[in-house]
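Certain chains of the assembly are absent from this excerpt, and the rest are unmoved.
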Amino acid sequence: MPRWFYQLASPRWCYQITGKLLPWFAVAALVLLVGGSVWALAFAPADYQQGNSFRIIYLHVPSAILAQSAYMLMAVAGAIGLIWKMKVADMVLKSAAPIGASMAVLALATGAIWGKPTWGSWWVWDARLTSMLILFFLYLGVMALNSAIENESTAAQASAVLALVGLVNIPIIKYSVEWWNTLHQPATFKLTEKPAMPVEMWLPLLVMVIGFYCFFAVSLMQRLRNEIIWRERRTGWVRELLDKQ
Amino acid sequence: MAGLFMATCRREFLLSFRRKSDLVNPLIFFLMVATLFPLGVSPESGFLAQLAPGVVWVAALLATLLSMDALFRSDYEDGSLEQLLLSPQPLFVVALAKVIAHWMMTGLALTLMAPLLGVMLFLPAEGMPGLMLSLLLGTPTLSLIGAIGAALTVGLKKGGVLISLLVLPLYIPVLIFGSSAVQATVTGLPLGGYLALLGALLALALALAPLAISAALRISISS
Amino acid sequence: MLEVQKLFSERDDRVLFSQLSFTLNAGEIVQIEGQNGSGKTTLLRILSGLSRNYEGAIYWRGEPVAEVREQYCRELLYFGHQAGVKAVLTPEENLRWYAALSPLMDAAGIMEALQQVGLRGFEDVPCHSLSAGQNRRVSLARLYLSRAPLWILDEPFTAIDKRGVAAKERLLLEHARRGGSVLLTTHHELGIQGPVRKINLDQLAGTSV
Amino acid sequence: MSFNSFSEFLAMGGHGLYVWLSYGLGVAVLAANLIVPKLGRNRLLAEQKRRLRREEGVR
């Protein structure tokens, strides 16, 4: 194991390093998101089929991607926490869940809003939509379990087990749902296949995706720092920190 | 270890036969769904036949899910679970024994009862083998996954039935493959592929779930 | 046999004990004393390995318990607040399963043990038709069955009548004589004449013995 | 710039409601993700400081 891994295990070190990183990510997120949105809303060309409703993609896809990545991160953190008993990993797991869930909500909501003009209905039982809904349920499960168990370390370990079980299942769910859908229902509604988008369309998308990742980092670090203070509230360094403020 | 496995199975059977409710409940639920559907939705045979594969599978899934919470709860409440965790024998053996016993009294019973539901919902006779085979392969997976949820939530004073929320998303692949298998047999398509998938899921669950269950039990109790 | 070093535990920000150190030797009976809520049950659950809510070190025959977990579980008999008796099973069926759980318990002696705890004639009555004390007795019968050297007993005398308590006390003493050791809590005044040592959690929280 | 006027920009070719609703939601979700931890931090710090003071008082 490299040295940074052990350092990461120290909540104190983690608190300090995130304190240093946070402003940079915040600035990056702000610039990318604001710039990306303006670009997306005002400058990117309208889709020849869907017109301007297409601009929802710049929120929809980043949030959908992030919802999936956040789950991955959560499960990895859970595994580390279970195997190496690393407290910080537990805290990352707990902090990532609500952000991921909110991203899933955003993806679902923007998708639903987008669906109304394009498909004429708020909701269809399409494979992707369904699997996103299930991912959202998985998040809810982890969060609910975490909040239902009072003891912090028990809660963290239990959620870690659940997140891992969920991780094993995600590919199965995705696969099954896609397969189910193609079986039952011919492709009346299909999300636009990976489109040969013109550069001026996907470049802002890329900006937005990176911006969302930076934003995720910011929010995660904020929550993580709160969590560190709470869990380490008895230690000397937190005491000093509190005294200083 | 084999002795412990058998002893645990025997105990679970005894408990169920004494309590009866555990034994009969899922079956009654299953039957209830089959009775309520024609009453609530439509008594028309053609329409019901279309519904039947899905309804039977949804009913089996819900019946299993609802019976899961009790798997470890009474052991937790009367202190047997503590004793179990303090046994020098590997925990996953007991966990597996409990799940298997549970399955025999819910999943297997449901499978055996399924043709009755099929008839009540006018499922075409060709669908029956697919229905029973898919349930036979699918319900053990449901029990195994459900037991993980039950183990994770057993220590909770509040929010006991989180379990549905935790487990349901994980059940969905089984539901999809299972009901598709039945539909395939009804329409005369081959169902080997679906059964293979259900079998693969079962193998995966059999390999991983007992470990997850025992880890979850230790975690739940340790607070 | 069992050695505890600098044990610390808190619940809801209230420190129950800290720097608690003691050794339990073979042939010894140690009674944990303390008011309601002083942390006796918490301590016993930690020592039995059920709870991990602590800091400090616990050794079994010189080795950290976490490392000899299986061995430790084999040699331990734990009796908790909850008796672990299934209401719909009979006393005999209950004990039979316990015998399967633990290698150091032999199923052959079950009838004998039930006789000892005064449940002869009730072997085949479901436990939900037994009185409170009779239910506890079912679980106490494990003491007669087990050959485990370490007994951890959390208020074993609850709901037991006077004659029963006296019999159990004799049993503890005999277990100690045979080289076993007992760690117990009880609010009852022990009538044992023998190697009983007391640890009071009210006074000892924060110090070492 | 793919719009000629601000009102056209707002109208989004008839899909204004959907687009702006989405972006509004997006802003709301992102803002919530910043504000909730921020408020949490304030509360946490205040609580812990109060606790420290209390414990010092006891001592």
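By written order: A, B, C and D. Residues from 1 in each chain.
To be clear about the criterion, a residue touches a chain if its C-beta (ideal position, glycine included) is under 8 Å from a C-beta of that chain, and two chains touch if they have at least 3 such contacts.
From a predicted model like this one, the values you see are computed outputs, not experimental measurements.
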Across the whole complex the per-chain copy formula comes to A x1, B x2, C x2, D x1
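Everything below uses one rule, namely that only the chains that are shown with their structure count from here on.
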Taking each chain's centre as the mean of its CA atoms, chain A sits from chain D at a distance in Å of 16
Chain-centre distance (mean CA atoms) for chain A and chain B, in whole Å, is 32
Residues of chain D that touch at least two other chains are none
For chain A, residue numbers touching 2 or more other chains are 151
Per the touch rule, the chain C residues reaching chain B in their complex are 48-53, 70-71, 73-74, 76, 78, 80-89, 93, 96-98, 100-103, 126
Chain D residues touching chain A in their complex are 1-3, 9, 12-16, 18-19, 21-23, 25-26, 29-30, 32-34, 36-38, 40-41, 44-45, 48-49, 51-52
Listed in rising order, chain B residues that touch chain A in their complex are 145, 148, 152-153, 155-156, 158-159, 162, 165-166, 168-170, 172-173, 176-177, 180, 197, 201, 204, 208, 212, 215-216, 219-220, 222-223
